[in-house]
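Yeah, one chain of the complex is gone here, protein chain that is, but the others are all in their spots.
What follows is chain A.
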Amino acid sequence: MEKFTIYTQAKSSLGGKRSDTLTGVVASGNLEILFERKGEPLAVIVEVMTASHGYQHVWEAVIKDFVARVSPGGMYISIHDNGARPDTVLLRLMQGARLMEARS
């Protein structure tokens, strides 16, 4: 298992009122992502625990893409990964951001 944390900044804070949300499950080829609204309004912190070794640069690229698309400022994102492919990771990140943007 590999653990690392990616710190980055978004252009704006993520909208919505929800304080947290969970998406996905730690199944084979899948991952779970917990979004929590905490910290600096523009900061994005992504904590990754992954069963696959040696893919940190791929994670960094996917998260850069996600931050550019969604601008999830103020999010503390924790990931438990069990070998999800990059497209699945991006899909789950987008899903989580959309859930956080929900009104209630």
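Structural remarks
Here is the rule we use: a contact is a pair of C-beta atoms (placed from the backbone, for glycine too) under 8 Å apart; a residue touches a chain by one contact, two chains touch by 3 or more; residues count from 1.
Going forward, contacts and distances are computed from a predicted model.
Going by its UniProt record, the hidden chain of the complex is named "Biotin-independent malonate decarboxylase subunit beta" among "Multiple sugar transport system permease protein", "Glutamine amidotransferase type-2 domain-containing protein", "Biotin-independent malonate decarboxylase subunit beta" or "ABC transporter substrate-binding protein". Considering A:Leu22, A:Val58 or A:Ala102, the position touching the chain not shown turns out to be A:Leu22 (whole complex).
Summarising the interface, chain A meets the missing chain with residues 1, 19-20, 22, 25-28, 30, 32, 34, 36, 49-51, 78, 80-82.
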